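Structure in structure tokens, see below.
Yeah, one chain of the complex is gone here, protein chain that is, but the others are all in their spots.
And now, chain A:
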Amino acid sequence: MMASSYNAKEDGHVTVPGGGTIQNKKPDNTAFKQQRLPAWQPILTAGTVLPAFFVIGLIFIPIGIGLYVTSNNIKEFEIDYTGTDMSSPCFNCSQSFSWNSTRPCTCALPFSLEQPFESNVFMYYGLSNFYQNHRRYVKSRDDSQLNGDTTSLMNPSKECEPYARNEKMPIAPCGAIANSMFNDTLDLYYIDPNGTRIQIPLMKKGIAWWTDKHVKFRNPGGNPNLTSAFQGTTKPINWRKPVYELDTDAENNGFINEDFIVWMRTAALPTFRKLYRIIQKKNNMTPTLPRGNYTLEVTYNYPVRSFEGRKRVILSTISWMGGKNPFLGIAYITVGSVCFFLGVVLLIIHHKYGSRNNTADIPN
């Protein structure tokens, strides 16, 4: 009958069961309400943790060794072609770089492989000090435009600013990421022992995520003719060619150009590498890249000196665990050993002090 019996309390002051009124009901005698639910009550004592430590140690150390060995078996070759050094063949190109030059500058870097690269070889380009993870940069893209949305094609997202429009024409693809797409051309030549240059075939498919290429990135419209599909748009400011001229292969042109897709996946750290080409193993008899001398021919289009960046080319074989990275193996071995050591320490402690802690896990 009393209106006021609803607790007129302050905010946050919780109204509570039975507040103010008398409950004439006997509380239910259920396990939950009486806080007597059956429970497993494990206790972390030296006794119980001990075996776990040994088990972890015994599992981690072999895994670590396995990982370490695998990593060590991976062959990796890296060559820096930034051309900061006077002696570098690319020095001239890097010095004389200008956005407006029409004639591409090329340079050739000779190198030799001490050991043959078996199986597929993956060719990466690497950039240093390039902040692809800068916030302004990361968000400077329009995913719906890249997904083939025609409205977004003509009206790029605001996020693309200041790379959204060029003289009122919408840029396709818009944004800083696309605009700064890596456009050096890298070619690899094997120098035969008898001096002939054999160009190594570089595969440019399969470098991007399958889902990216087939779902996330799509050319606008159903129009097979990309030129007309992109009509009304303009190329990114720093590009030399419009997007529909990235490749001659229709399957690898426009937004679904794999080099482009690879570039569009922004790297996590300022020093990164991106997959450029794959050198496929020809047959079981000959190594993919035999021991010997090679030349890397670079069409030097991409300036990095202004921000003290570096450009590299990496040739690497791949195992099931990816590229060469001893970290995981070492970490596993370390953690495994630490666990093992702790196990021993705990064993001693347990023996000395823990005689009373010999039990656990007694269900209630």
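Just a few scattered comments:
In this section, contacts are C-beta pairs under 8 Å (C-beta built on N, C-alpha and C of every residue); 3 or more make two chains touch, one makes a residue touch a chain; residues count from 1.
We take it that contacts and distances are computed from a predicted model.
A chain of the complex is left out here; the name its UniProt entry carries, from "Alpha-1,3-glucosyltransferase", "Tubulin delta chain", "Phospholipid-transporting ATPase" or "Chloride channel protein", is "Phospholipid-transporting ATPase". In the complete complex, the residue from A:79, A:154, A:191 or A:318 that touches the missing chain is A:318. Between the chain not shown and the residues A:79, A:267 or A:344, the one that touches is A:267.
Although one chain is not drawn, the whole complex shows that of A:118, A:161, A:187 or A:297 it is A:161 that touches it. Although one chain is not displayed, chain A still touches it through residues 1-20, 22-24, 26-29, 33-46, 49, 56, 60, 63, 67, 120, 122, 124, 126, 130-144, 147, 157, 159, 161-163, 176, 179-180, 206-209, 211-212, 215-216, 238, 262, 265-275, 278, 303, 306-308, 316, 318-325, 327-328, 331-332, 335, 338-339, 342, 346, 349-350, 353-360, 362, 364.
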